[in-house]
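The complex appears here minus one protein chain, its other protein chains still in place.
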Amino acid sequence: MNIEALIASTFDGLMLGFVFGLMAMGLTLIFGVMKVINLGHGPLIAIGMFAVLVMSQSLGINPYLTLPVIIVIGLLTGIVMYFVALHRVINSPELTTLLATFSVNMMITGLMTVIFSTSPRGLDVTLGSLQFGRVTILGTRVAAVVIAVVVTIALYFFLYRTRQGKSIRAVANNRGAAELMGINSSWVLGLSFGIGAMLAMISGMLLATMFSFTVLTGNALETKSFVIVVLGGLGNPTGALFGGIIIGLLESITTIFIPVSWVPVLEFVVFIMILLVRPNGIFGARSS
Amino acid sequence: MKTLKNISFWLLLVVIAGVAVVPIVQGNVSMREDAFFILMLVILASSTNIIMGYTGYVSFGHIVYFGTGGYVAFYLMQTFQWHFVLAALVGGVAASLLAFLLGNAVLRLRGAYFALSTIGINEAVRAFVSNFEPLGGSIGMFFNFSMYDAYGGAKNAGQLAYYAMVVLALMTIAASFLIKKSKFGLGLMSIREDQDASMVLGINPSRMKVITYTISAFFPAIAGAIFFFKNGLIEPGPAFELHRSVEALVMVMLGGFGTVTGPIVGAVVYERLRGFLITNETFSNFHLVIAGAMLLLIVLFVPAGLVGWLRLRFAAVRRFLE
Partner (left out) sequence: MILSVENVSKRFGGLQALDKVTLSVNEGEIFGIIGPNGAGKTTLFNTINGVYPPTEGRIKFRGEDVTGLPPFDLSKRGLARTYQVVRPLGELTVRENVTVGACFGRENLPLEKAEKVADEILEFVGLTARNDMLASKLNVAQKKRLEMARALAARPILILLDEVLAGLNPQEVADMLGVVRKIREQGVTIIMIEHLMHAVMNLSDRVFVLDYGAQIAEGTPQEVSNHPKVIEAYLGDPEVAKRFLEGTPS
């Protein structure tokens, strides 16, 4: 076996894993705070992809400089989505919130299909590459990792060091108690949803610099996010990061040994197994 | 059983059968094609409702049984020249068996975890079938033209498939009605409302849920067998299309969660509306957006669905509309 291929794909997988982790963090954060599985996660990722596409191709902005705009769009979309689709049913059984978020999925997917059609798109970004012996590392991947890591650190800083962040954690822990302490839980839920959406869009933007995509790519990535989130434990952002790295590595390393089309089989089997044996994720507590 | 003396039970079946023979009597093929598709959706929605509406377990990936039944039957017909009816029945049993095995494992999960696991199952099976060469891998399988000779040609086979779908729809609805009105169904609804309290009341939830899940896999599987028999071609994508299961959930919600007639009404309304939107010039591009908006409005404002709302609102309706 070729050791260099192994090293190269390990690097590749690791870097991709960070971005996947960021993507899944958006989903897991929302679940952790409000016990909602956001079935609109995929289209939010897609919005990130197409936002950077439009801004860089039509307005000629450097893809990486669109980040602040994407952050704002993400937050706003998430907050609006929460208050329009979820606020009224936030205490209803799962089915209701699943369908509410799915309805948003349909609307965004439908609208984006009308605007962009479903043909494949791609960004034209090259940042050169680094060469270590025969191992090549693409600049776009390095940039994506750096951004993913910075965003993650910023998120943790926000959650643990700021007032708003602390209220989010309080609401996640026990909404009733947080309300008694005078926290406006509606706003906190809306904000959390905004942050979740923002993370999805940032990851979409980063993935757009690496791969070609269509309007429907987001939905495929949504399913991947489920796998990652379950690996790391639903509701656990740090777990999502590790879950992302595991899936990133799995996807790149296993392709050395098995045909690439078998990778999803492996992923989903692992996913079901984890749900059954360790429903709190591989790092979580054992009981369900 | 008391249900068999229930007038609304027979009335419902007679109405469905009556509507279903109209295209045959009129000899209208395109109308028959529409009815075929709507009946299939009725089956998908009703069987999803058996596990979701009665028991409260949101089976997001229920379409996996549609695909499984379709593939098993198709394989038997194509490779061993089994008769369609026999192959379809075996497809149904195979899917039920799969549901039984998986159900024992995944029905222990609650709420969101269960919903996610069903998505995972569907995706795993789809990915597996796409790679599994004996079933044609990602290309799938198709019939030779001569395949339909045994049934008197493609035209007659289409007719046969239609009759089969009608019978299956009637069976699904009858099963849904009988379960709802039985002691078993009462137990399921008790589980739906409060599983722990149900156990204390003497209900063994694991057993009842597994049985229900097994039943609810049987009908979509046969529907899959019929659909792909008529289609003459089966591919992993259309067989395990997650979107279709979610549509079935939407139909259940639209008509009324946990009612017998709700999923039927939901399937008909949804499909007619979709048909209207797609063929209408102004709306055709926006059909997905409109369907999504409609779903959201129902979820937010009429969570009981059309039939459920009527039942809540008018006591008289409760007596004849189950």
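We call the chains A and B, going by the order they appear; numbering starts again at 1 in every chain.
Here, a residue touches a chain if its C-beta (ideal position, glycine included) is under 8 Å from a C-beta of that chain, and two chains touch if they have at least 3 such contacts.
Because the structure is predicted, anything quoted here is derived from the model rather than measured.
Participant: Please work out which displayed chains the absent chain touches and list them by label.
Facilitator: B
Participant: Out of B:Asn6, B:Ser182 or B:Asn231, which residue would touch the omitted chain in the full complex?
Facilitator: Going through B:Asn6, B:Ser182 or B:Asn231 one by one, B:Ser182 is the residue touching the chain not shown.
Participant: Out of B:Ala197, B:Leu233, B:Ile278 or B:Leu297, which residue would touch the omitted chain in the full complex?
Facilitator: Looking across B:Ala197, B:Leu233, B:Ile278 or B:Leu297, the contact with the absent chain belongs to B:Ala197.
Participant: For subunit B, which positions touch the chain that isn't shown here?
Facilitator: Listed in rising order, the touching residues are 2, 182-183, 186-187, 189-190, 192-194, 196-205, 258, 315.
In this section, only the chains that are shown with their structure count from here on.
Participant: Take the average of all CA coordinates in subunit A, do the same for subunit B, and state the distance between these two points in whole angstrom.
Facilitator: 32
Participant: Could you please specify the touching residues of subunit B with respect to subunit A in the complex?
Facilitator: Within the complex, subunit B touches subunit A at residues 52, 56, 58, 60, 105-106, 108-113, 115-117, 119-121, 123-124, 127-128, 130-131, 138, 242, 246, 249-250, 253, 257, 285-293, 295-296, 299-300, 303.
Participant: How about subunit A: which of its residues touch subunit B in the complex?
Facilitator: Those residues of subunit A that touch subunit B are 31, 35, 37, 84-85, 88-89, 92-96, 98-100, 102-107, 109-111, 113-114, 223, 226-227, 230, 234, 259, 261-262, 264-265, 267-269, 271-272, 275-276, 279, 288.
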